[in-house]
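Handing you a structure now.
One protein chain is absent from this view; the other protein chains keep their places.
A and B are the chain letters, set down in written order, and residue numbers restart from 1 in every chain.
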Amino acid sequence: MKKNVILLSLLGIIVIPGIALAASISGKVVFNGKVPGLKPLDMNADPMCAAHHKTPPMVEILVLGDGNSLANVFVSVASGLPQGKTYAAPKQAVTIDQNGCMYIPHVFGVMAGQPVVFKNSDGIMHNIHALPEKNRQFNAAMPGTLKETSKMFDKAESYFKIKCDVHPWMGAWARVMDHPYFQVTDKKGIFTIADLPAGTYEIEAWHEKLGVQKSKVTVGDKESKTLNFTFTAPSK
Amino acid sequence: MSSGHHEHSEQQEHHAEPGFWQKYVFSTDHKVIGLQYGFTALCFLFFGFLLMLLMRWQLAFPGQALPVIGKFFSDSSMPGGIMLPEFYNSLGAMHGTIMVFLGVVPLAVGAFGNYVMPLQIGAVDMAFPKINMASYWAFFVGGVVMLVSFFVPGGAANSGWTSYPPLAELATTGQTLWLLGMVFLITSSLLGSVNFIVTIIQLRVKGLSFMRLPFFVWAQFVTAFLLLLAFPPLEAAGVLQLMDRLAGSSFFLPSGLVVSGQLMHNSGGGTPILWQHLFWFLAHPEVYVLILPALGIVAEIIANNTRKPLWGYKSMVYSLIFLGFMSFIVWAHHMFMTGMGTVINAFFQTTTMIISVPSVIVLSCLFLSLWGGSIRFNTPMLFALAFLPMFGIGGLTGLPLGLTTTDLHLHDTYYVIGHFHYVVAPGTIFALFAGIYYWFPKATGRKMNEVLGKLHFIGSFIFINGVFMPMFIQGLAGVSRRLFDGGASYYHAGPVLKLNVMMSVSAWCLALAQLPFIINFFYSMFAGEKVTSDNPWQSTTLEWATPTPPPHGNFTFTPEVVRGPYEYSVPGESSDFLPQYQPVKG
Partner (left out) sequence: MMLEWLHKLGLPPVASVHGVAVDVAQAGVHWLMLVLFVGWMGYFIFVLFRFRRSRNPQANYQGVKSHFSTYVEVAVVVAEAVLLLGFSIPMWRQRVEAFPSASQATVIRIVAEQFAWNIHYPGPDGIFGRTDPKLIDLTSNPLGLDRNDPNAMDDITNVNQLHLPVNKPVIIHLSSKDVIHSFGIPQMRIKQDAIPGMSVPIWFTPSVTSEEMKKKTNDDKFQYQIACAQLCGLGHYRMAGYVTIESQEAFDTWLDEQGAKAQTSGDDAFWL
């Protein structure tokens, strides 16, 4: 017991300075423009899905919070990381739930070699049809009785779609990263990319419908910078 | 007789004795090749049957983990013992493929045809012994390719044994191996069929005119023509589908395909219907390839065990030839629901009704052959007799499927599954069992055990009907075939869903009912009752004139045929059978 405490504190001494030195970039993503009248998802195609929701959920191409904060934006470091450095993939899995005939989360990132666990909370048949270009495509059925299945993407790859062929409206976007500096905005539009070494970075913000924005930012040791993005719908 | 056998083997020893490999593995002796075909095909039949037992678990208890056995399967097929739909589809496709192309046809044609036919025509061997060996090994390689396909990523082919594009062309690697395997199997059948045709035409012993041929030889003769003429289109189609999958051609793919919401980048301009025409141009005659040898075996056994000639031998032969011819012009009745005009539809309905006539004639002749007989109920005869009503049910249920009006409701339902299984399972496979029990003494010198044989028969007969009879009910209810959950997703399947459990239990009992056969087979091979005569069934045909088992070269004398094949109970004769080769008195 005592030994463990000593070990832990030793570990702390080694690790904490690393964190203390690291910089972070955080910010908020907002949507600017006329909010369109979006349709609810029509789940009548499968009555079991429709029965799951008291009020039909909205389509997920534009999910806004208070003050038009924009969710489901994939924010990541596009360039500026030390050349040639590789990052180990975490062993902990990213979990995607199939719940109410929707994918939760709708946008996610995963590192190459990191497991992805697909859960089936619905207890009805879904199939996970992943459509990457560089990684191996797969189309795996999940009968209602199968509660979860684990998959993995081996290579870094830009945004691609994952869909369910049984429920055509079900779609999720995935990106496979070769470094851990990325986050997807929540409903408040907030993101934080922490633990960065000091340097100048190009930060990319991507939305499935509104496209990509990039911005350069320089951070020093222990520095925290704020970087905001504003997306607008294109005018006709 | 047994001394004759001895003499012959001594003679053999003076020749250069072939080594083990040449004698048992790369043999050119039609009998060894026949036995190789037989063993391999029986193994594949058993394997294909096991696939079905797995499917029946899923159908009876959809989505529930298979106890005990389930955990031996990989996560890509049955994670935690729960079967995945893609694996179910693989099982379905491979069950069909293996049963037809690796089980029944090799057993009916490769094994029985190879072993019995040259003996029955008094030949020393097949016309082309080396081609015969090549045929077996092409079959073997095809079988290995099919088995290997279970272990590639994505598993074995899962687009049905019919491999309809575009589904089959979008499928995983297993489909490529399926196509390659089929190329080997087709090559094997083509080599075999040429050999059969030449052998039957050229190597008949003196006096054996066509109208004195045993009916079994006739059946093999017509079958060989079907194989020879029907398989090439499928071989071509298989290569085209391979090109579509591997070389980016679009023989079977139309333009503008959108798969999973994404526009496919293929050249387009093809049509999936073309595949269906090419496939069924083979696969309908193929149905008769499955049936005719079975009819041949049943005819031999019925004549022998009623102790009287076949009734209407000539009309049976003519019907057989007509059947073979007609089987080439009915193929599109498998495609009634693809959008046909009145004229072409009327044509294929009419040919389909016409082909039922020779089938009815052959079956009637076999039924009528029983009248006035002195019927011995031994195991081969029981299986041969059971074949008649079972094949009858299979044939009769073909009627509502052959008429497009009624087919509108029944097409692609379990009614179809019931129909063709009655033809092939309690039909053909029963006949094949009959053949095994009947010719076993010739090949081994020992009889199979009668008690175990009858046990095998009774169990099989009861449970096989328990499997297939309810399928007609499900079909009438409109339950589609190839459903992973056996129809649980559909309202109209509700009332007949519970039959799935009964059918599955019957299937598992049917598996248990095969145990007496397996035990009997191996026990009798080494310790069965030895036959005391070369002709233990007191039969009239030439295969019984050889020593037991027949040596290389078959006959110890040069037989000459002086009469028809089934001269049983000839009035005024002291013996109740007059072999074809027994010289005329006086």
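One rule holds in what follows: a contact is a pair of C-beta atoms (placed from the backbone, for glycine too) under 8 Å apart; a residue touches a chain by one contact, two chains touch by 3 or more.
Keep in mind that what you see is a predicted model, and the values were worked out from it rather than measured.
Novice: Taking the whole complex into account, name the chains on display that the unshown chain touches.
Specialist: By the stated touch criterion, the chain not on view contacts A, B.
Novice: Which one, B:209, B:342 or B:532, makes contact with the chain that was left out?
Specialist: Here the residue in touch with the unshown chain is B:342.
Novice: Among B:175, B:241 or B:404, exactly one should touch the missing chain; which is it?
Specialist: For the chain that is not drawn, the touching residue is B:404.
Novice: From the list B:314, B:482 or B:530, which touches the chain that is not on show?
Specialist: Answer from the full complex: B:482 touches the omitted chain.
Novice: Identify the residue among B:474, B:500, B:514 or B:580 that touches the chain left out of the display.
Specialist: Answer from the full complex: B:474 touches the omitted chain.
Novice: For chain A, which residues touch the unseen chain?
Specialist: Residues of chain A in touch with the missing chain: 34, 36-39, 41-42, 44-47, 59, 61-62, 125, 127, 139, 141, 163, 165-169, 171, 209, 233-234, 236.
Novice: What does the interface between chain B and the hidden chain look like in terms of residue numbers?
Specialist: 84-86, 89, 92, 158-160, 164, 166-167, 170, 254-261, 263, 271-273, 306-309, 311, 337-342, 345-346, 349-350, 353, 356-357, 360-361, 364, 367-377, 385, 388-389, 392-393, 396-397, 399-400, 403-406, 408-409, 411-413, 472-474, 476-478, 480-485, 489-492, 495-496, 568-571, 576
As a working rule, only the chains that are shown with their structure count from here on.
Novice: Show me the residue ranges of chain B that touch chain A in the complex, using the header's touch definition.
Specialist: So the residues of chain B in touch with chain A come to 62-65, 75, 79-80, 82-86, 153, 260-262, 484-485.
Novice: Within the complex, which stretch of chain A touches chain B?
Specialist: Its residues touching chain B are 125, 127, 129, 131, 136, 139-141, 143-146, 149, 161, 163, 165, 168.
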